[in-house]
Each structure stands twice: as C-alpha cells, then as structure tokens.
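I am attaching a structure below and will ask some questions about it afterwards.
Every protein chain except one is present and positioned as in the full complex.
Chain lettering (A, B and C) follows the sequence in which the chains are written, and residue indices restart at 1 in each chain.
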Amino acid sequence: MSSNSFGTIFRITTWGESHGKAIGVVIDGCPAGLEISEEEINVALAKRAPGKNDFVSPRAEADLAVIYSGVFEGKTTGTPISIIIFNQDADSSKYEAIKNQLRPGHANFTYLEKYGLFDACGGGRASARETACRVAAGAIAKKLLKHFKMQVTAFLNSVADVEIKNLPAQDSLRALVDGSPLFCPDDGIAGRMMEKIEEAKTVGDSLGGTVGFVATGLPVGLGDPIYEKLEAILAKAMMSLPASKGFEIGEGFNASCMTGSSHNDFFVKINNKIQTESNHAGGTLGGISTGMPLCGRVAFKPTSSIKLPQESLDLQGAPVIFQLPEGSRHDPCVAIRAVPVVEAMVALVLADALLLNRSAKL
Amino acid sequence: MSSNSFGTIFRITTWGESHGKAIGVVIDGCPAGLEISEEEINVALAKRAPGKNDFVSPRAEADLAVIYSGVFEGKTTGTPISIIIFNQDADSSKYEAIKNQLRPGHANFTYLEKYGLFDACGGGRASARETACRVAAGAIAKKLLKHFKMQVTAFLNSVADVEIKNLPAQDSLRALVDGSPLFCPDDGIAGRMMEKIEEAKTVGDSLGGTVGFVATGLPVGLGDPIYEKLEAILAKAMMSLPASKGFEIGEGFNASCMTGSSHNDFFVKINNKIQTESNHAGGTLGGISTGMPLCGRVAFKPTSSIKLPQESLDLQGAPVIFQLPEGSRHDPCVAIRAVPVVEAMVALVLADALLLNRSAKL
Amino acid sequence: MSSNSFGTIFRITTWGESHGKAIGVVIDGCPAGLEISEEEINVALAKRAPGKNDFVSPRAEADLAVIYSGVFEGKTTGTPISIIIFNQDADSSKYEAIKNQLRPGHANFTYLEKYGLFDACGGGRASARETACRVAAGAIAKKLLKHFKMQVTAFLNSVADVEIKNLPAQDSLRALVDGSPLFCPDDGIAGRMMEKIEEAKTVGDSLGGTVGFVATGLPVGLGDPIYEKLEAILAKAMMSLPASKGFEIGEGFNASCMTGSSHNDFFVKINNKIQTESNHAGGTLGGISTGMPLCGRVAFKPTSSIKLPQESLDLQGAPVIFQLPEGSRHDPCVAIRAVPVVEAMVALVLADALLLNRSAKL
Partner (left out) sequence: MSSNSFGTIFRITTWGESHGKAIGVVIDGCPAGLEISEEEINVALAKRAPGKNDFVSPRAEADLAVIYSGVFEGKTTGTPISIIIFNQDADSSKYEAIKNQLRPGHANFTYLEKYGLFDACGGGRASARETACRVAAGAIAKKLLKHFKMQVTAFLNSVADVEIKNLPAQDSLRALVDGSPLFCPDDGIAGRMMEKIEEAKTVGDSLGGTVGFVATGLPVGLGDPIYEKLEAILAKAMMSLPASKGFEIGEGFNASCMTGSSHNDFFVKINNKIQTESNHAGGTLGGISTGMPLCGRVAFKPTSSIKLPQESLDLQGAPVIFQLPEGSRHDPCVAIRAVPVVEAMVALVLADALLLNRSAKL
C-alpha cells in the first residue's frame, strides 16, 4: 500500500504508534555526501516537542532521535537512513476509561471499521505523534535544500480570527519565528493569540488556526506536470497532516474573488533575471516553480480533544457522555505545534522535486 | 517520472497537446466485468465541452472519445482501456504573433526553463484541454462507483463574490446541476453569476470562482493513513487541475475559526447505523471515510487569458505589451467548465480508494 | 495496478489487443531535447515484424508507428510521447473454431479465471503483439543511450541444442546480427539453426531457443541497491516477455559450478582506468554496473502454437482434440523475433537506470 510513505526519489516511510515502544522513519533516496548529525535533527524535533509552555500539550517527551543507518563519518552514504525516537512518557493507563467509547473528532471509529481492530492507546497510529518522524526527516531535507541555497520557513498565521496582517520581510522572518513561543513572527498578534488561547483553555475548549509557509531560493523548474505539480504535491503533503482541513497557494481562495487583470503577475527583468513583479500565484505557473517565493497556507481545525463533556456512543452503539480522563494532556490549538511540521513537509516536497528535476533535460 | 499518471490501483495516464493530433488516456487497473460504452463517456465529455453558451470558450471541439482497447462486448476486460479524442478545431495560426512572448499567468515561461523547449500552440501540454482525458476516465470511475451505490456531484459554488448560500438536498442536486448552464444548482445565484460574467467580458477581463463537490453512498473505510488519507489524495487531485489555487474539505478554512466543541461531530445511531449528527469534518476522520457525505471545495483563479493588454517580456527578456490575438477563444471564468472535471477527479479518487480498501483486512 | 507499465523515471505504459483497432505505448519521463523521428522507430519495428522470411510468422503487419504527442520539431519536449500502431492484418475469423477451447501453453485459461472474461482473438492482450510497443519505446531509449555513448546488441544465441560457441568481437557484432535473417552473428551456426527449424516445421512442431545481449559503454554506477539492482530489473524485464522461462547474467547458471577463485574477476588498471581482467560477473557488482560489458541470456520456450493436434478441454471442461485452424500463422521459434525485443528491454532498463543515477550524489 505504501500509505505510510511519502516522496518519489527522496522518500520517507514512517512507523510506530503513540504509545508503542518507539516511532521511526526510514529515509530512502537521500543523495550521498550530505553532512548530517543527530544534533541537527534533535534541534528540529525540539521545536515540535510538547511541554515547552502553556500553549502546547504538557506531555513531556524528550524526543531524541537516534540514527541507526545510512550515515558514515558524518555524511549520508546513499543507503537508507533509519531514525528511531523511543517513546518515554507514554502513559496509556489514563485511557482505560474511554477505550470503549467513540471519541468525537477522532479516528478510532474509522480505524475500527476499516481494520476490525485498533491499538487506540494515545491515539495509536492516528496520533499526531507520527509527525515527529516527519520533522526528523524534514531536518535532513532542509539540510539538502540548504546545500542548494534554498530555505523554508513556516509560521503561525492565525488563531481563531486573530490573523497576521503584514508578513515581515524574508530576511528577518526566520529569527522572528524562532523567537516566538507560538512561532508567530508578529509580537502584537502573538499576544492576542495567547489571550484567545487562554480563554479557550479556561472553558475547556480548543481553537483552530492557520499556518503559513514561505520557501525562497528556488530555481525555476521544480515540480512536474500534470499530476505532480508542485502545488499538488504540497497540497497532498499538507492534507496528510492530522487536523488539516484546507490548503491554498498564493492568493488561494482569495483568488476566486479577483479578476484576471489583478491576479496575473507581470513578467519583468530585474538584475538581468526574468521574474514576476507581483507574486499572486505564490511561486508556480503550470505547476512548476517560477523562482519567486513559494508561499501558501494550511487550515487546522480546533483540537478535537477538549475537556468539555460531549455526547457520544460506546463501541456497541449505546449513548455515553464522553469525558476526557482527568490529567489528559492536549494542545489547546494544534496549529501551533503544526508549524515545524508544515515546514518539514515543504522541505520534503522540495527536496524530492529538486532530485526529480535532474531528469527533465538531456 | 509518472507525472502524467494518477492513482494507484485504478490508474490513469494521459497524453497529448492542445493542438496536436489527439489527446488520450490509458486507464489501467479497472476491474473486469464493468459495462461501459463510448456513449457514456461522450455524455460526460459533452458537459465539459466548450462552445455551448456565452459563458464558456467558443472553441468548437466535438470531443468524441473512441475506445481503442480494454473493452470487449461492452464490458471491461481488466486490460488497459485506451481512449483517444482526436483534435479537430486546433487553429495554431492565431498564436503565431505571440509565440515569442511570455504570457502572464501562463506556463510557457516555466516549461521553457524546465525543458529547454516548449510546444506552446494553444498552451500545448499545459492547456486545460488535458482535462478532457480526466473526464473520459472519470466517466468509467463513476460507472464503477455506481455499481457500488456511490454518487458524486460537483457544482459551481461561487463566481467572484456571488456564492451559494444553501445547498439543495442531495436527492435534487444532480438534476439542478445538470439543468443549469453554469452547473449552479441555485437559479437565483446563477442569474447573478451570469451578470458578473457579462460585466467582466464587456471590459475584456475574467473572473475566479469556486467549485463544490458532494459524494454520497460511501462505505466507512475508504482512504489510507498516513500519507494516503482520502482528503490528501483529493487535495492532490484538485491542486493538479489547471488554475486551482486552493482546496478544503468539510468546514475547510472556516474550521480555523471554530472551537472544538462546535466543530466536533457527535456520534449518533440512526436507523441502527452509527453516524455523526453534523458533518463539519466533511466525511472523513483520520483520513478515512466515515460514511457521511464527502464534501469540499476548490478555488480557481480568474482565467489568465484576458483581452486587456498586459505588460510582459519576450523570450529574450525585452519588454512587450502582451495582447491576445483577435478572435482568441477563452473562458471568462474557468471555474464553470472545471465543474465536470472536479466531479471526474473525485470519482477517480474514490474508485481507487475503493479498490485499495479491499486489502485492509484478512 | 500499473501492471502494464515498466520503469521508474523513463516509464512506459502499453495498451491494446492483438486483434483490436490498434496497440500503443505512452512513454513518460523521457528527457527533453532528444532528437527522435518516426522513421527511427519504424526501422526498429521492421526488425521485429513478422512475414519477412521462412523462419518467422507469415502475418503481414506493416507495423507503422505514428507519434501522437511529446515530440516538437523533431525533439522530445519532456511531455508524454504517445505512439500508436494501427492493426491491419487482424483476421479473427480463423479463431472462431477454437474460441471455446483451452489452448495448451496459452493464457486463455488463466485470463478467463482471473478476469471472468477474455477478448481472446489472436491471443488478445496476452499476444506477443504487445512487444511491438516495447520495441517502439526501446528505439527512443536506445537513442537516449546513444547520446551517452552506450550501445546495446541482442542476438540469437541458440535454437534447440545448436548454440554459438564464440561471440564475435564487440565492434563487428552489430553488423553481423543485422546481416543475419535469424539475428545470429555466426553464419555457420545460423545455417544449422535453420535446418533445425525446417525440420520442426515439417512435422508441425516448434523449437525453443536462447537470446543473448551485450551492452557496452556503461559508466560505473548504474543500478540501485538493494531491490533495484541492475540485474534484478533486467530479470524482471526479460521474464515479463511472452514465452521467457529463464534469465541469467554473466556466467549465470554456470557460475553455480565454478569456484570462487575461478569466478572472481580481478581488478586491474588499463589505460589508467580501473576495470576487471575477466568479466564472469557480466558487468555488475552489488547490483551496480562496473563499466565492463553488461551481458546475459534469456531462455525462451518453444512456441506453444503448433500444428500438431493436442489433447485439451473446452471451456466447460469437456475433452477435445485441440487443432489450430488451417492457415494459422505462427513463429516456429519465438526466440528469433524475441531478439529485437530483448534489445529494446535492455535499452529501457539502462535508460531508466541512467536517469535514476543522477540522484545518487549531491
């Protein structure tokens, strides 16, 4: 089925359940000769890790990646890179009380119907814990992109109706995002987001949000028509994330309210290089990168796990009041911790597109 | 590269340029024993065909599909189904004047950079003409779905800021869509859309829009975690369409402004069947179909080809005023003719998911 | 299923039944900028064509390939290349008498069981006619290899127990093969093969044979460990040919009777280039090309269609004496016409390996 794999040349396969012994990722197709260390991966994982502040889940996973193969004397060898993250703070006992109930907004109903059985502890395979593997692999993808002078930055774009109005300039974005507990590059907006989140937490509820991304330094030519357009692969990547409900590139849904004359980006020559004056398209034309910044947004629903009691059924179909166990640990807004994951997925998509593009011409 | 293929088990491969001899599609993996006729395919193609009214391109392609293989005595045989549509009204001469210019919003710049050469006549391979092949294949996918009691309906959801407010009930939707020249199930809204389009045409401009879809009759279990979630595949399918800029499922971007308690769909038992009371999720949980209607939307940018003059460059980078040749034929709003294509893509995604799901259990 | 496709980057998809309207192939992933003409493809097809002499089937197909897409002004564009060969001499009427009988050595039994129905005319999809598509695609692959100074030559190695003893030197092999009606580079051996074939034809029987191949000019590095070893892909390619029963590389089965000291090829430096003194391995180590000639052999069973009467069953399982209709046209030894097909498959494998190898290093 390969439903746990992503990518064509630079291809990842992830495995593991939230409360199992470990989770892991195998990266196949990374070119040989790339310098990579466990430390770089762990720096990336730390960003996604829970337990850092009041705005994310208090689960305290150390999330330490160990490289088991594919790297020799600090460099990739062209053989599969196996990375394992052992689970440490997996406490399944809390879930005992609700293990026979259908969780609103969760996947235990569909997994049970599809497979006939489900290792539901902590969400099992359906848990967002799997995204740690994406971040680990993404760290290697980002290193590859860096070698070719490309950068990717994701950021928290909105929480509920609080949204960034003006994105800071490219050269300061990275630092601003890394300096924010919410990965939000605008301090004022971030403050209002925190207030919103505190309000929701107080009443035992959760909030949705959107994550934006910008990738720069792309050559013209990444992405493959017709079905492997760069935005198509990005869309698949993003909609494969837990809780994501929408994807857009460039002007996105806003483009549906524009006219051709206002949406078209005009070609101009700047510094002897052909580019476009505006970037409504978001960095692609015909599914192929234009060399302009690649930018878009992903919508995340509010966290399904909330403290408020909810009507539901047990596995036999009898009505129950579903109530999360005391001490359950969940993110009040999944969009926050989704930021490093979105960044990883953009990097994975671009690393693959970069390698695929090597076959375009004689 | 397989970048011209889509699907895993039920897999299509398309070929052909807008102004070449023909375009075509090979469908591999359709189960044997399905009744299918050229007529059924041509009925589907007729919906996408240009030249029908004032709101679509006047290019007068007959778009007749011929089945060259894979069907024997009216039934599929399990071997590849090759369908060819010969091009008839391909007039490349008009494009002579602009063949050395970069077309705003078009792909000739990126194709040229990626491949070093480009058969640009009528948009070449980048033309939306390719989508006729998707519709032909989609007709077979829809027949397969019908065998399993599943239906897909797409519709025009908005043009510019004119949007449907209340979608008609499932049982009347199909007829309303088919009865509308714009594929818009709400006559009043359709009237206002037409006014908007006429206005844009008058000034030589174009409009964007959104297309919605609803699929019903799905069993629980379609879609494969983690990277082949049903919404991920749908997103890829939709973002592979020319001019699409965004995709959302269920509440989509609106979900980012909701709370967990308002977004979660509660499980209830109706007619002895477990389902959800509301359907904010849009028909999936954890990437797997819940059995509820699968619904979402796709955003399309305004048509890039407009009559208004635009600043641009020639292939050598010198400034030009880009002006479409007199008599060029284009859609004032691509979202309209995208409706049958979106419908086809949903059908292709579901047909594949249906077959893949046969391997889920012992 | 993609079971009608072959290759990863340079990927072909074939379609069509023996007695349908046409057969065809779509080539996806050929790099842009390669010069190719229909004439080159037809020269290759002519070699495989039946009806040329007494040693092959008298079916008189012209086998003219038409390029429908992907080539512009004589060069590939990077978009899918669609090639169609229309069927001309398809006479299904002769098969009427045997259409309800199980043909010994043929696939109608297994197709019927697998799919529930079968378009059996002339062997339908199971006919070796499909290999014409491989040859057409192979002609393009060979052109790509030529651009990178690589050559492939296949030849008839044996018919029954008549086998070539000493293969002519590389530089004369191509001409000798092309000059032989049997594609056998040794005139004396070819004469004895012809005698054997005449004998078999006289009694209404058929013969098996083996086909050899040599590819030269390969760089070191083609082929990908672990499961995509060059010999693994070659083996799959060859065993996907109708009537093939065995594949070997280098010493092949003979290696099982050698010792390590006699089989190991020693490394030497010649003209400042590291290579091996002997080439028992046949051109690969660890599944990766060594730069030495890539060579191997394919075993073909005797043609299943023979004039002699054979015991069999009808589709209902009742005993019948199976007898080919008067005037049926079949090859007395399929290995002969398999020669250009083997050559095409080697070329397809190498073209793909060449492109895949572009991703091996930074």
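Things to note:
Definition applied: contacts are C-beta pairs under 8 Å (C-beta built on N, C-alpha and C of every residue); 3 or more make two chains touch, one makes a residue touch a chain.
Treat the numbers as computed from the prediction; the structure is a model and nothing was measured.
Touching the chain that is not shown, out of C:G33, C:G51, C:P104 or C:P181: C:P104 (per the contact rule at the top). Among A:D28, A:D63, A:E228 or A:E343, only A:D28 touches the chain left out of the display. As for the chain not pictured, it touches subunit B at residues 9, 29, 31-34, 78-79, 147, 225, 355, 358-362. In the full complex, subunit C touches the omitted chain through residues 1-6, 8, 14, 102, 104-107, 109-111, 113-116, 125-126, 130, 158, 160-161, 200, 205-210, 220-221, 224-229, 231-240, 242, 244-253, 255-269, 272, 274, 280-282, 284-290, 299-306, 308, 310-313, 317, 319, 335, 356-357, 359-361.
Listed by residue number, the positions of subunit A touching the unshown chain are 1-5, 8-9, 11, 13-17, 20-24, 26, 28-29, 32-33, 66, 68-70, 72-73, 75, 77-82, 84, 111, 114-119, 124-125.
We take it that only the chains that are shown with their structure count from here on.
With centres computed from CA atoms alone, B is the chain lying nearest the middle of all the protein shown. With centres defined as mean CA coordinates, subunit C is found 46 Å away from subunit A. Of all residues in subunit A, those touching 2 or more other chains are 225, 359-361, listed in ascending order.
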